[in-house]
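Right, I'll just put the structure down here and ask away after.
Removed: one protein chain of the complex. Kept in place: all other protein chains.
Chain lettering (A, B and C) follows the sequence in which the chains are written, and residue indices restart at 1 in each chain.
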Amino acid sequence: MESSPFMQSISFLLLLFPLLGFLAIGLFQKELNKKLSGIIASSFVFLNLILTFILFWYVSSTNQTVETNLFDWIKFANISIPFAITVDRLSALMLLVVNGVGFLIHVYSIGYMKNDEGVNRFFSYMNLFIFFMLILVLSSNYLMLFIGWEGVGLCSYLLIGFWYKDHANNNAAKKAFIMNRIGDLGFLIGIFMMFHTFGTLNISEVATKASVMPSGSTALLVITLGLFAGAIGKSAQIPLFTWLPDAMAGPTPVSALIHAATMVTAGVYLVARSSVLFMLSPVTMNLILVIGIFTALISGLIAIYQNDIKKILAYSTVSQLGFMFMALGLGSFSGAMFHLTTHAFFKALLFLAAGSVIHALNQEQDIRKMGGLRKKIPFTFALFAIGAIAISGIPPFAGFFSKEMILSVAYEHGMGMGIIATFISLLTTVYMFRLLFVAFYKPESDAVKANHHIHESPKVMLIPMAVLALLAMVAGFVQIPALFSTNITVFSTYLSPIFFAAHQLVPASGQNLTVLTEWLTLLIPLTIIAALVYFSYIRFAKDRVPAELSGIQKVMANKFYVDEIYDFFFVKPTEKLSLFLRETVDQSIINRLINTIGNSTLYIGGRIRLLQTGNVGFYLIIMVFSIIAILFFNLIR
Amino acid sequence: MIIALLLILPLFASLFLFTGKTGQQSKNFALLASLVLFAISLIGGYELIVTPGKALFSNVDLESIFGVNLMFKIDAISIIFVILTTLLVPIIIASTDKKEHRTPHFYALIMLMQTALIGVFAASDMILFYIFWELSLIPIFFITARWGGENARKISIKFLIYTVVGSFFMLIAILYLYTLTPTPHSFSFDSFYQLKLSYSQQIPLFLAFFLAFAIKIPLFPFHSWQVETYNASPVQGTMLLAGIMLKMGLYGIVRFLLPLCTDVVANGSLIFLPLILFGVIYGAVIAISQPHLKKLIAFASLSHVGIIALGLLSNSRYGIEGGILQMFSHGVNVVGFFLCYYMIVKRTKTDKISELGGIASMAPRFATIFMIIVLANVALPLTNSFVGEFLILLGLFTYNKILAIIAGLTIILVAVYMLKMYQKIMYGEKKASTENFTDLTFNETMLFVPIIIAIFAVGIYPSFVLQLLQGVVK
Amino acid sequence: METTVTQLQMIPLVYYIIFCTALFTIGVVGVLVKRNALAIFMSVELMLNSANLLLAAFSAYRNDPSGQVFVFFIMVVAAAEIAIGLALLVVVYRSSRTIDINILNRLKW
Partner (left out) sequence: MFQVYLFLFLSCVALFSAMMVLLSKKPIHSVLYLTLTFFALAGHYILLNAQFLAVVHVIVYAGAIMVLFLFTVMLLNLNKEGQFPKTKLVKIIAAIAGGLLFVVLIGSLKSFDLATVSNPAVSQIGLVKNLGKTLFSQYLLPFELSSILFLSAMVGAVMLGKKDKE
């Protein structure tokens, strides 16, 4: 399919702009005015956003994909991996999310990072991140996707450890990178297996070749498990989820952009991208389902007992990602993508609002030291509340629609699954409203009272938040549950060509629910949500002495001791092993062995030396006898 | 012509430098000579690229006088290493600091080293190969012994003996091969390649060659000279050792083991690949807790070259080509790494990681460069070592999946020790030793420029090298 | 002279070999037995001479002049060797007042 050269060049420019932004700001870090860098970076992303709209309009109206081959990256013998980009409907959607949210957060950062000395560095990293994220989204083969995959990991590393003077930040950054690397190993193995099986890494070719394979073959199992391992790392699923809460050490806009809206959802994108492969591998799909459910549950529970505003949001992100993976596991790719999109809006909004709070309180993140902020910073409060309502799935905000789409799939799958899914989504309400009430409603804490500098954030921060809030409110209307109207399914229609092949392979299973059940499954949770909100208000909005945590609560507050367990089982043994190998094996065994060989040669030499008595007569006798021996040997031969 | 220039120029430069008076003049002269060599080797590379499959020849027929025929041949594999040598030597020469007062002999020895290295890579005759192989030991021995640190003499002697023992086995293998060639016997590579060796002949040959190369590379468990020698040698010597000289062993694997012992490599891989693999993991794990930067680089290097050896012996085109590419990348990266080390040690006089910290805030330019080099070592995509490691692991995977997965663990471990090291050195608060850390000067920055260009050039457009190799890798 | 030469055939070559071997062995035994460096020198001369004679004999029997030329050269070298060797002995004697090889064992270890 020939794509128009105009669109091709646009898709190329899409990569070029952020790279230019990175180079321009990165190379002239010292020379560049601090106020300017944010504007430069934002304007490059803004240009990208415009290009994205054009591309989006193009692919959604013509149903064509734009393919651009830039150059051959690795090419010899029968391996050919070009540097090529593909814009289809799925990537166009991601482009919108990345560039749209990315642009808003860039603008927000201008205000947020105003007083930081490393602001130029910050914006260069941000642009670099956009660049790699776009590579990830646009790549036409898995290896190039892997470039973006690792690249965003790098940016995440750099940005989490942005304030590198504090080793706590650096440790968090390192942890993120290494945990991602563990997932990446799986990804690589998946790629190897893919190349081994199909002889190509091109995404669409792989899908075509795979679709004729029998369902559940071992090769596909290995490939999908590998890819999913990558997704686990990147999207912070169990067992590799502990890095994401730690990653909150970075500046808040980073948390919003990378660790909420875009990068962490790359795992979801990857699975959706490879929908054909995954559909053919039911074992992996079930694994995804299980892991998604557990992640969503556990991190939702942990979130309830956290006190750091960003950590709550981080665990919330993990939980929502788990929710998306659950949707993927159920085979609802467009549901997952829909939730990904809406989640990007309201989670980014929540983070930015949290950033605004932190900004107002001079880097205070503990919600116990907040309270009563509703009156001090009303705009932020309003925006935060919109976010909280949206994420809790209260109609008519966006979260309701995307969650409903997933829940209905879950109920179709089985009543038990539906109830689990509902429970997970209810957890959201609990921790979000706890956060909301403690931080904004509760009577002012001493810290807030003592702080007279609490101020509303500047407009440059509020406006992007307002735009996000608007999106969080209305974005859901593109896909309305079938219960209300069967016509408005813009979103799933838009994505249907992408997942057509996958859904073709496995016919939709599950029974259709009766209308009554559907209404019930819709209304009962809503009632519970209302009850929960009220209960939270009673419980948290009043100034009460926090009760002692009971046993199980303590476990949850301490994040199920996962970090400690990993430390005990992986980190410590590795360090011990390292020490053991270095001290014992290398020094005491191998090196000593070699030295012993050398020394024993010296020793033997020293002994043999004594044969040289210096007595010439003795030498002569030895010589003569040796000659005799040689001649004799010749004789008898 | 090109080969003759490549060999004679550094030799004469070296001889001339032995008569030099002041260090500074000698340095400039050596730098100039090595840059000219670099240009010449690039011309050679260009010639090979425009006509794929071509090779440069040079034949000095001394048959009538000494009964030997000096045969040189530079094909695509050789030119990569020749370019690597000529690229790195100017950097190494330029990296010497004024304050250290190197005598002209120092530069003369480096140039002599360059002669030997180019000779090794260009030789097409076993005896020549062997002579240059051994010749390369002489300058590095003196560099280490004379300008080295603590215990340098003792360690350099250990190094010398260790590697000579290895070469001894190679000599035996060479002579054995010589007797197998049809009369009139010949030492030329081509006559060796034409031999059809039986399996029972290949086994002793393989063992002898493998031992020689394993010591040189070095592979576990023959690595104990490496760390000590790196540590004792002056940083220029270490760069020569790690950047170029170790590649001689790997080059030997490509040149001799693969074409001559095909059957053994094909059948015996499952015996020795796990051993190499163990060394790879071993080096990486030790690097995690290594308190000295230089030793850390040594162990990291041990791990990296192990991966290259894995790729070369993986019986797969991907592995072999990836291995060759990775050899080039590793040479560049490790020299960059040692340069960073040198910059740190020059300013702080310590290489204990625990005594360093907070450099990034004082020297942002250095921090960026160091970060790029660290990332290249971590094999991040778009840096040079990613492509190589990817192809190596792919090759290994097509050969044996379990081994590839275990080998893949290194990409995690490398991230662990590299980032840990980088964090402790560059991040955090200033320490006493890093209080007055100044950022790189212009000259120092220029040293890194070619390295960084090489890192990204190979990372972004590796097809250049890969296609060059296409005709040669069988 | 003519008669001598014609009669030469009467002496089988193997006689020369046996004789020279015997002489050579005597020289070897002398080298082993003697402690006097001078006597050892003399024994060495005996060995050299036995080799010389054998060379000359082979040369004559094979009608090849090279052998005799080499004998000549060996004599030349032997003369030089003796000159140097005896000079050395004198020097050694001067410094250590003996030429007993069992006492001159400073070359050990």
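A few notes on this one:
As a convention for this text, a contact is a pair of C-beta atoms (placed from the backbone, for glycine too) under 8 Å apart; a residue touches a chain by one contact, two chains touch by 3 or more.
Being a predicted model, the structure only gives us computed values, none of them experimental.
Every shown chain touched by the omitted chain in the complete complex is listed here: A, C.
Although one chain is hidden here, its contacts on chain C can still be listed: residues 1-2, 4-15, 17-19, 21-30, 32-36, 38-39, 41-43, 45-46, 49, 52-53, 56-66, 68-69, 71-73, 75-84, 86-91, 93-94, 99-100.
Even with one chain removed from view, chain A keeps its contact list with that chain: residues 617, 621, 624-625, 627-628, 631-632, 634-635.
Definition applied: only the chains that are shown with their structure count from here on.
Centroids of chain A and chain C (each the mean of its C-alpha atoms) stand 94 Å apart. Centre-to-centre separation between chain A and chain B, using Cα means, comes to 37 Å. Spacing of chain B relative to chain C, judged by their CA centroids, is 59 angstrom.
For chain A, the set of residues that touch two or more other chains is empty.
For chain C, the set of residues touching two or more other chains is empty.
Note for the complex: chain B touches chain A at residues 158, 161-162, 221, 223-225, 227, 282, 285-290, 317-318, 321, 358, 360-361, 364, 368, 375, 380-382, 387, 390-391, 393-394, 397-398, 401, 404-405, 408-409, 411-412, 415-416, 419-420, 423, 426-429, 460-463, 466-467, 469-470. The part of chain A that touches chain C in the complex is made up of residues 609-610, 612-617, 620-621, 624.
Per the touch definition, chain A reaches chain B in the complex via residues 26, 29-30, 71-77, 79, 121, 143, 146-147, 150-151, 154, 157, 161, 164-167, 170-171, 173-174, 177-178, 181-182, 184-185, 188-189, 192-193, 195-196, 574-575, 577-579, 581-582, 585-586, 590-591, 594-595, 598.
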